[in-house]
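Omission of a single protein chain aside, the complex is shown with its protein chains in their original locations.
All chains are identified by letter, namely A and B, in their written order; residue positions are counted from 1 within each chain.
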Amino acid sequence: MRTTESATSTARRAPASRILAAWHQTGRADLESHLATHGPAPVPRRGDGAWGDRLVQGVDAAGLTGRGGAGFPTARKLQSFRSGHRHGLLAVNAMEGEPASQKDRALLSGAPHLVLDGAELVATAIGAREIAVCVADDRADNAEAVRGALAERAPAGLGRIPMHLIRPPGRYVTGEESALVAWLAGGPAHPQFRTDKAMPLTIKRRPVLVQSAETLAHVALIARYGPEWFRSVGLPDAPGTCLVTVSGPGTSPAVCEVELGTPVDLILERAGISVPLGAVVVGGYGGTWLRPGLLDTPYAPKPLAAVGSAVGAGVIAAIGASSCGIAETARVATYMANESAGQCGPCVFGLHAVAQDLVQLARGECDSQTLNRLTHRLGAVDGRGACAHPDGVVRFVRSALEVFARDAADHARRRPCTEWNRRPILPVSPSASVAVGHWH
Amino acid sequence: MTAVTSSQWLWYTTRGTGIVALVLLSASVVLGVLTSVRLGTRMWPRFTIQDLHRRVSLLAMVFVGLHVVTTVSDAFAPIGWLSVVVPFTSPYRRLWLGLGTVAVDLLLAVTISSLLRQRINPRTWRALHWLAYASWPLAVVHGLGTGTDPHLGWAMVVVVGCVAAVLGALAWRLASGWPAHAGTRLVVGTTSVVAVMALAAWTATGPLRPGWAARAGTPAALLGSSKTNGAAPPAAVPSAPSSAASPPTTLPAPPYRAALSGTVSERSLSGGSARLEIKAETSGSLVAEVDIVIIGTPAASGGLALQQSQASFGPPGAPTQYQGHIVGLDGSRMVLSLADQAGSPLDLRVDVTQSGTQVGGELTSITGTRGEGSLGAHD
Partner (left out) sequence: MPIVSSHVRLRVNPVACDAFGYCAELLPEIVTRDEWGYPVMAEGPVPPRLSEVARRVVRECPRRALFLEKVPAPRP
């Protein structure tokens, strides 16, 4: 895993690269180098009742949005938990369910104390009594990094709120908010059906706030250097930086901290990916394909939305010009179908049917109706599950059919794909073949 | 309406409602299976099958209720209200009746939870509903064990039909792929087949063999009466449990005159009547047992106004050798008119005095024309 610094740095007093500053400067991620680079976290003095308000206002002024994929304004989420004045739980989401993403790994091995600082600050502000750091049970290296960081903090006197490392099952959907909370409550890590997503998640009436690890790291920096510093890079309506896992054909994935608004092709270039590219996956396997002609789109919510894409889970994965987008999409769709929690009929049956259609298309083993059937089925699956998993797959496949329209038409005319038997570019994690019962 | 006739009517109703309840319960199980395999046709859409299942189940419960009420109201067998819900507390065929009680308990849980369905947790409802699968076999075994009709051809046909229908429905459900795990399906299927074969074997060697009534736990005083056996078994003496020293099975020739000593117990029955039972033994040269049951309403002057009675007399090895009833009752004196299986009559006069639960007295045989010694009509 490689990391790269962001190109521009105009922060006053703050280090040039932000989240991975200590790592870059000292080559270490321990507590000593963290404190040397950033100083102590500004936890409140006892009796400072207005501190929580100030923190939330600071986050609001900074314009921080959730880095876990939904992009919801963080301050608003914190505020809805503060109004309750109840003693809840903060869950740090470092589950990294997206196979093409390595950013939680970078965070935990490169800047764990920023994440834990952020957790401490947020938990104090919302009145949480406990912090649960959630690392998938198949990520031993991430767990080790967290354990090491936690072990350093107690002797140094850091942390008034108890922090525990916990290991939920590592599947694609188990990092979803409601799935995580369901598992914390003692059941299987299945996403829950929610009629009102604005209502806080609870475990037996105890509210639970789920925040992604990267968001908390940004909070820890904003609390030290202020909202103006945070806004000094990025765009006015998309301020700050974010971590992106960049991968391409023939290169191992690299985690980069990029200023929002940097063009996608520049990000790829800085990550060292410059071979002739085919299309690029943006946002993860629930995101979209970006055609080669649009690679100069700025990496930020609004510009990406204008071309039908989104930032999503912080993934930019390129395939080569000679790869077959349909074949790659078919493999991803098969993986995503196997990763369904199996709760909702349209998701269980629909995603498998969609995946089968795509595989037939890629193999050139289809009939004249396959494309029509596939399109019809995508419409039948969209929005009919309890969570956004089927919606993501539909979005991904629809964008594939658009970006690779010519390949799709070729395949529909029964021209099999020469790429079908080649090694896949996009990673599909081996946990897809884990036993069906691995949800507890 | 004389007491004897009304008691007969209750007894027939108990048996009749029991069989109908079993048929309806079996139909309910079959319909329930049909809803779970999602059976639906144009004429019978799925929601109508579901609706039918609910209605048939409620009707079944009505008949179970009638069956229970008539059983307890019938003074013939000593089954009280407690035995309706607390299993294995009835002196009448304790085990087999108790199974019926367990079935009623389970069905009550199923029915009440279904009536309150919208208000309770769906998972709770589902868990309770599975009890229905447990209650049906209990009902079948209860029917065969307590019923007095198994050896009647039509009753057996009905029971076999019910079992076949439920088995067929279960097979359909297994074939439709429930439960999802193939191993579980195999276990369920095999267990059901084995259970049915065991049931058939037990039925053939148990309820269908003569003497079942006694083996099943019918109280001695009720054995041999025309009610216990639907049709009297040919020349069979109800078998008493054999003991190490085999008790005498014959009486000396009359005349008899012997002292009596024993116990008396009294029990209230529903509807205001009471049941008095005297169990006594003779001493001296005559070694015999006498059992007298009086059912009547308490009279204003004390004692009971006789409505119904049974009496038995015989040696310890065959205590019901002679059976009959009371033909005369005057204070502490009773005249019993008895006969044995062959029809030979025997009349006895019994004088008893009671002190607490103990009785003592004298038993004398009466010879001469029938009717002599009777002390007045009774009604």
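Observations on the structure shown:
What we mean here is this: a residue touches a chain if its C-beta (ideal position, glycine included) is under 8 Å from a C-beta of that chain, and two chains touch if they have at least 3 such contacts.
None of the values given here were measured: they were computed from a predicted structure.
Summary of contacts with the chain left out: across B:G40, B:P137 or B:P254, the touching residue is B:G40. Summary of contacts with the chain left out: across A:I161, A:A185, A:L266 or A:A386, the touching residue is A:A386.
On the side of chain A, touch with the chain left out of the figure occurs at residues 190, 192-193, 195, 343-347, 349-350, 353, 377, 380, 384-386. If you put the missing chain back, the residues of chain B touching it would be 35, 38, 40, 45-47, 50, 118, 122.
Heads up, the rule we're going with is that only the chains that are shown with their structure count from here on.
Averaged C-alpha coordinates put the centre of chain A at 71 Å from the centre of chain B.
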